[in-house]
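Every protein chain but one is kept in place in this view of the complex.
After this line comes subunit A, so read on.
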Amino acid sequence: MKLIILNDYDQASEWAAKYIRNKILQFSPGPNKYFTLGLPTGSTPLGCYKKLIEYYKNGDLSFQYVKTFNMDEYVGLPRDHPESYHSFMWNNFFKHIDIKAENTHILDGNAADLQAECDSFEKKITAAGGIQLFVGGIGPDGHIAFNEPGSSLVSRTRVKTLAKDTIMANARFFDGDLSKVPTMALTVGVGTVMDAKEVMILITGAHKAFALYKAIEEGVNHMWTVSAFQQHPQTIFVCDEDATLELRVKTVKYFKGMMHVHNKLVESPPSEPKKN
């Protein structure tokens, strides 16, 4: 893995956004060659989305030939509810950029047949040629998407019941009222994310530090599902100082020592004369 440690949340968000930008630009997407991106929701990626929007507004990045697949969505929450992941993606990302609606994919938590919806989502990913870069976060309980502790590490997109930790963590979005938080969600599986060509996990804040420790310094364990990515050939963890608080000093020093190499990945692309 690559462990990228930045000073604070803003720097981590910017690094991640630049990385995504460069990946898309290097890929040179076109009408017959879409870049497929897996996307998360939550407070962690907000800064990254803001930066990506900035790059679009500056004319440095276009999402015209980008297809997106979100990780998850609540079950039973109306699509236009302000806390649905559809609303999140629209307000925090889609409405600010030039992505076409038909190129975005978010699981439908109100589908008549939930498992069929999940199967169909897997097929759409396959039809799009697989995911080039899957961006995700980590829960305080070490979960990726809604793959709660105990989820199979080879799971696919399916319906999951949310763990107590997750419901409590999400209550802040529902006026602190635990009873208002949905109890089930549709989520991509650990296996689904493992199929991506590259995986980038964003982890910021001291409250995520223990989960990061479990994910990268302990073994692969279905109780901390992010640990599965120890077995992925191209994983990159982007975090801030606070998220490293539970790691060994040796680990942190090793990866910080490599920043000058890793920073090459986020250098501004050589500017080309703008095409007409």
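Keep this in mind: a residue touches a chain if its C-beta (ideal position, glycine included) is under 8 Å from a C-beta of that chain, and two chains touch if they have at least 3 such contacts; residues count from 1.
FYI, contacts and distances are computed from a predicted model.
Peer 1: Can you tell which of "ATP synthase epsilon chain, chloroplastic", "Protein transport protein Sec24-like", "RalBP1-associated Eps domain-containing protein 1" or "N-acetylglucosamine-6-phosphate deacetylase" UniProt lists for the chain that's not drawn?
Peer 2: "N-acetylglucosamine-6-phosphate deacetylase"
Peer 1: For a quick check of understanding: of A:R79, A:K197, A:H222 or A:K256, which residue touches the chain that isn't displayed?
Peer 2: Residue touching the chain left out of view: A:R79.
Peer 1: Who touches the missing chain here, A:Y9, A:F94, A:F121 or A:F146?
Peer 2: A:F94
Peer 1: Kindly state which of the options A:E102, A:D175 or A:E267 is in contact with the chain not pictured.
Peer 2: Hidden-chain contact among the options goes to A:E102.
Peer 1: Since one chain isn't shown, list which residues of subunit A touch it in the complete complex.
Peer 2: Interface with the chain not displayed, on the subunit A side: 79-80, 86-87, 90-91, 94-95, 100-102.
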